[in-house]
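Omission of a single protein chain aside, the complex is shown with its protein chains in their original locations.
Chain lettering (A, B and C) follows the sequence in which the chains are written, and residue indices restart at 1 in each chain.
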Amino acid sequence: MVGGGEGSFIGAIHRMAAALDGEIELVAGCFSSDPERGRRAGAQLGLAASRTYPHYETMLETEAGLAADQRMQFVAIVTPNHLHFPIAEAALRRGFHVLCDKPAALNLEETLALKQQVDSAGGLFGLTHTYAAYPLVRQARAMVTAGELGGVRRVTVSYPQGWLADAGDTCASPQAQWRTDPQKSGESGCFGDIGTHAHHLAEHITGVDITELCADLTTYVDGRVLDDDGAVLFRMANGARGTLTASQICAGEGNDLQISVYCDLGSLAWRQETPNALVLKRRGQPAQVLKAGVNCDYLHRDARAYCRTPAGHPEGYIEAFANIYRDFARAIKHGSTAIYPSFASIDEGVRGMLFVRAVLESSRNHSTWVRLGDLVT
Amino acid sequence: MVGGGEGSFIGAIHRMAAALDGEIELVAGCFSSDPERGRRAGAQLGLAASRTYPHYETMLETEAGLAADQRMQFVAIVTPNHLHFPIAEAALRRGFHVLCDKPAALNLEETLALKQQVDSAGGLFGLTHTYAAYPLVRQARAMVTAGELGGVRRVTVSYPQGWLADAGDTCASPQAQWRTDPQKSGESGCFGDIGTHAHHLAEHITGVDITELCADLTTYVDGRVLDDDGAVLFRMANGARGTLTASQICAGEGNDLQISVYCDLGSLAWRQETPNALVLKRRGQPAQVLKAGVNCDYLHRDARAYCRTPAGHPEGYIEAFANIYRDFARAIKHGSTAIYPSFASIDEGVRGMLFVRAVLESSRNHSTWVRLGDLVT
Amino acid sequence: MVGGGEGSFIGAIHRMAAALDGEIELVAGCFSSDPERGRRAGAQLGLAASRTYPHYETMLETEAGLAADQRMQFVAIVTPNHLHFPIAEAALRRGFHVLCDKPAALNLEETLALKQQVDSAGGLFGLTHTYAAYPLVRQARAMVTAGELGGVRRVTVSYPQGWLADAGDTCASPQAQWRTDPQKSGESGCFGDIGTHAHHLAEHITGVDITELCADLTTYVDGRVLDDDGAVLFRMANGARGTLTASQICAGEGNDLQISVYCDLGSLAWRQETPNALVLKRRGQPAQVLKAGVNCDYLHRDARAYCRTPAGHPEGYIEAFANIYRDFARAIKHGSTAIYPSFASIDEGVRGMLFVRAVLESSRNHSTWVRLGDLVT
Partner (left out) sequence: MVGGGEGSFIGAIHRMAAALDGEIELVAGCFSSDPERGRRAGAQLGLAASRTYPHYETMLETEAGLAADQRMQFVAIVTPNHLHFPIAEAALRRGFHVLCDKPAALNLEETLALKQQVDSAGGLFGLTHTYAAYPLVRQARAMVTAGELGGVRRVTVSYPQGWLADAGDTCASPQAQWRTDPQKSGESGCFGDIGTHAHHLAEHITGVDITELCADLTTYVDGRVLDDDGAVLFRMANGARGTLTASQICAGEGNDLQISVYCDLGSLAWRQETPNALVLKRRGQPAQVLKAGVNCDYLHRDARAYCRTPAGHPEGYIEAFANIYRDFARAIKHGSTAIYPSFASIDEGVRGMLFVRAVLESSRNHSTWVRLGDLVT
């Protein structure tokens, strides 16, 4: 693991997720850019001092030199965004598999470069778009892509958070500091951080690409450089339309990601804060509330495979993350990502950065329509 | 009453709403453009044959000739849109007050003409933007306009319906027929019908005008002329931003109008299908669920005045409509609309048609931003 | 109407309910035991002074003397409980139909006497067990009694209110005063007032009688004579079991009546505060949320007939009450109660008082089982 030392939120989540199913062991780490803090973190985690490294390069080099059955098998990157690319690139170069927190890199260019590396290197690469790993998101995707509700007509996805609502919030945590810093976060703030989740969810559930969009970004809080709020109109490859809203200045909100997909024959609605319910409304019928559970025979096989408990025993965010880790471990074991769909590929990472670039470009140009396909030539 | 005969949905709602509080009596009507059907409707409603009129002009003329304590006091217009203007204009000219189903008229020009008539005539004019008459919408407005949550930052309003989802639906009811017919419905379908409700709610709760917008309308169902779906990005006079989605082709949906208003210090969310709950999230505090009820001392006076029952005894759509009728009757009685806020004014009617015009213009011009103020000179 | 003057909650509800559908007209009333207050109420309601009576006997006598097409057709009784019997008895004797707020009378003996009168008199008698008149309660009854979910196994019904939580509440309203006064309320407080609603709902939805019960009543608030809280275990004629809880001292609660009926093949759950949703869980299937609406083809005919609006336009407590009034008016018109099921019969009234008597007897005897059938011989 690289990153995830003291004060990191996501590092601890990754570690719990990796540990949950007993298939993955944390064997080495470089937890902080400050070697002393990194050492402390390693010790707290019970790691041997010899495998708590002061720098990721040292870690990659040393581990690569260990015997095959001794060395770490993959690297989890949980650093701020600006380090995703150099670390991932180096790890892949050394022959390690890489599971990286999203976004894939600092910007579109880096992500395309990373894609080249992924395509040429032997290692697997995965991106943690966690929300796609919830069982009922998998169910939604299975239903919509199989056409069970007919074609997609409209998608409404909204992601309000409130943790950056005030100027004071900007310095309240290391998280907040680097996320609002273009050097570390990238060219977008809110849209790079959570807009990409909303975008991924929309394309992942429908199986249809967003082809063009028209965006209006804002920075509400004084002193901030990057966007902290915005909304997007979009059109999809099949003619569907949609809206995407993402905001980090909605005071009082937690993490209220929600999506509705309206199709020819009915709609699906899912809300991250109550993830074990998927509301299905078919035309002329009572609404149905699908639940997650190993015993829910009505779920698609792909959805049930991501449940650990029977219906009524709620699973949550850490389990969704754990689905990704388990899939990634199994993909490594089988040398293929083919049947392990809960983590995102580098191609999905590229799409995410295309989305961010298009949003920024449209917003800068009076919300003119921008075609995502025009951004890469 | 003009309109509201057999097959009319909204006519019966208006009548129940008018009757509910025992302050209004239906004394005359012209219920159909087909005199025979109109007569039948009048008889069913227990109206004297002499006061069931074959044409609205006859009604206005005859009633105007009656003694002051005999004649009807106001006209409720519940016809298709294209008749709103001529009937309202004629009624006002004859000295009657007018309560008209929304929208005010077929288009912006007619509405402006109607405004002139309203401004010069002695009679009162009211528009039934029903959703604004729910007690908890009044509460939301009271809180936001008083600044209890600080300034408005973002508004998300969404209005999905499914009753026009298929080509077959277009002819399934008289309702559907005239609503999809530009001659009777106006220049917009979905946005004239329900987009105007969403727009009204956004401005009404916040007390802030939408100043410019950028829209993307669609017609999903083959053979239709008017829009049946669309979405809008908007900006408000105070710098707030928002999205508005309206659709009548969301198969499986009923009448799921919902609005979230995110402010500096917290947010409010209201959903029409569960109208007796208003969710208030203040930063750093537990969410609160405000309820409607005459005994809810925590509600603003203006909100409680629109409740008839104690909390826990649900009121609904008809009661919201009845609030409008009761307010209109009382405004007539007191000769002033000043303290009767549950019905919309002709100015709000004009704003609604400005909104529709701007949406159409933007959508036709590749979703360029259109300033509402530029549409009237 | 008898009762329902100033300070009465339920009188106004009855009047709105009666007016809603335009089929009933308030023509005469005796609104208060204080003639002056009664006169004032009549004037406010726009009633002719000649038909605002100082005493119900005068009203019955005078109205009975009017021509058939002039006199009132039925009497609505909305007084405190102790007057139900004498007024109903007198009205039936004079040949009037009677629609009476529940409970039927002050106690079991009076109710049985009233039943004799009803059985021998020509007039119709109806009891307003309002909750049974909600469309989705009718749906639940239709489904369960048709055996769609197999046999009933368990019923859980709970009715917490908080309006009598404190000693101070006892005097806070005329309502609270007479409800806690055995002379006016009867031998039970909470169970006579709302326990009877819960009991009626349980038997009405299932179509199965409660045959025996075991109860534990309490009086939490100092200075009160009657029960203000309690719970019951019960057994039903088909072998099903259940619990019933009713309380008026649950501080913070409104009117949270809720019932779950668990059957061989699935369960139904309904909650009065969100009355337009009925949750159906069938074994091995996603939960379904049935909605009320004239356009909900999946509802039983008997349920749809009690809707006025399409799904998504919420109806509530007043509409449920109005269903009773409309049914009662139609029953009078057709001279039969056979197909008008939304109001309760005198037999259901007797069952309610049997229930109360059994609850009191059991509670007094260390919660021994009491068979309802043993209480009448």
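Simple rule for what comes next: a contact is a pair of C-beta atoms (placed from the backbone, for glycine too) under 8 Å apart; a residue touches a chain by one contact, two chains touch by 3 or more.
Computed from a prediction, not measured in an experiment: that's the story for all the values here.
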item	value
Absent-chain contact - pick from C:Y56, C:F191, C:Y262 or C:Y317	C:Y262
Residue in contact with the excluded chain [from C:R71, C:R93, C:R154 or C:H300]	C:R154
Candidates A:N255, A:Q285, A:T337 or A:T368 - the one touching the absent chain	A:N255
Among C:T62, C:T211 or C:T243, the residue in touch with the chain that has been omitted	C:T243
Residues of chain B (touch criterion as defined above) contacting the omitted chain	280, 284-291, 297-298
Sites on chain A contacted by the missing partner chain, in the whole complex	9, 12-13, 15-16, 19-22, 26, 45-46, 161, 163, 253-256, 272-276, 291, 293, 295, 308-319
For chain C, residues in touch with the removed chain	150, 153-154, 156, 158, 160, 162, 165, 214, 216, 218, 220, 229-233, 235, 241-243, 245, 247, 249-253, 260, 262-267, 281-285, 287, 366-369
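What we mean here is this: only the chains that are shown with their structure count from here on.
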item	value
Shared interface numbering between chain C and chain B [over half = same, under half = different]	same
Chain whose Cα centroid lies at the greatest distance from that of chain C	A
Rounded Å distance, chain B centre to chain C centre (Cα mean)	35
Contacts with two or more other chains, residues of chain C listed in rising order	291
